[in-house]
Structure formats: C-alpha cells, structure tokens
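Supplied in structure tokens, the structure appears directly below.
A single protein chain has been removed from this complex, and every other one stays in its place.
Right, chain A next:
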Amino acid sequence: PAQTPEATLRHWFNLVDSDHSGQLSTEELQKALINGDWSPFNLETVRLMMNMFDTDNSGLITFPEFAGLWKYIEDWRTCFQAFDKDKSGFIDFNELKTAMHSFGYNLSDPFLRLIIKKYDKRGKNASGTGDVSFDNFVQIAVTVKSLTDSFQRIDTDRRGFATISYEQFLQLVVSNR
C-alpha cells in the first residue's frame, strides 16, 4: 500500500531504535532505509536525510521527524520508479538525463556523465553499468538542488555565472556535506 499506516511506521521505528532511546541516531536510521535490491542506503544519503529532517538540530530523529522523512523517501521512490523505464532497479545515463530535465535542470552531457561516474557504486569494476541505485539517485537530486539554491543566492540576476570569494567557495562546498 502506498500509504503506510502510522502504527506500522511506529513499529518500524521502534524496531530500528536499538537502544530504545525513542530517537534514531544516524546508524539506527541507516537500518531503516533500504534500496530496492535490499542493500542498505549508503551513509552519505542517510546523513543527508538526517540533515534535512533533524529540524531541532539535535543530531537525532524523533518519530514525527521520522514520519516526515519516510514520506519524503516514499515520494522519491515513486519518482525513481517512474524514471526507471526499463525497470532495471537502477537509473542509467538516459533515464537520469530525462529525470533532471523534468526537474527543471539543464545539465550538459559531460556533467551528467561525471555524476554517474561519481555516484555509481557498482561502476568501477563492472564496465558498462554506468547507473545509480535509489539511494544515490536521491543523493544526486538533493545535492544538485541544494547546490543550485546556493548558487542562485549569489547569482540573483540569474545570469548563469557569479563572482565568489575563495572562502565563500569553501563554505558552499563544506556546507553541503
């Protein structure tokens, strides 16, 4: 069912809350998030999710924050499945290009290839995978959005380029961790 009843979600929350603290740490959260092929979410995506939904900045996810995060992930899963046209369980170059375009980004082919290369966790040894799993897809989309927002705060005239200082640049990159 597309809608997860709150009781089931609560049950799942309690299951991964190993120390019974009533809140989830990054490690516990990682246990709650899995890919379509049952592999766990990579830690960077988990951390991204933590940063987005840990609204009181406590470093821990409460159940209400978790409920919001879960819905967000489920929405992304629907989106992922829509763009995974060949139902491979992975998003390849063309599927990614279509997705990013429909999100409103106009990114060059070389850049999209760089993205796949950097985020494809299966790619290096197996030639010809060149695709990304669900957790990486979410990470890519969230990262591109976040970086675009950062850039737009400087390029307010939307000229497509901006002048930034050295430390501004460092800060933009580090803030995106």
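Here, a contact is a pair of C-beta atoms (placed from the backbone, for glycine too) under 8 Å apart; a residue touches a chain by one contact, two chains touch by 3 or more; residues count from 1.
FYI, contacts and distances are computed from a predicted model.
**Student:** Would you mind picking the UniProt name of the chain not drawn here, from "EF-hand domain-containing protein", "Sperm associated antigen 6", "Two-component response regulator" or "glutathione transferase"?
**Tutor:** Of the names offered in "EF-hand domain-containing protein", "Sperm associated antigen 6", "Two-component response regulator" or "glutathione transferase", the one UniProt assigns to the missing chain is "EF-hand domain-containing protein".
**Student:** With respect to the chain omitted from the figure, which of A:5, A:104 or A:160 is a touching residue?
**Tutor:** If we include the chain that is not displayed, A:160 is the one touching it.
**Student:** Check the options A:39, A:88 or A:168 and report the residue that touches the missing chain.
**Tutor:** In the full complex, the listed residue that touches the missing chain is A:168.
**Student:** Can you tell me which of A:32, A:49, A:73 or A:115 touches the chain that was removed from the display?
**Tutor:** From the options A:32, A:49, A:73 or A:115, the contact with the absent chain belongs to A:115.
**Student:** Tell me which stretches of chain A touch the chain missing from the display.
**Tutor:** Touch set of chain A with respect to the missing chain: 43-44, 57-60, 107-108, 111, 114-115, 118-119, 123-125, 143-144, 147-148, 151, 155, 160-177.
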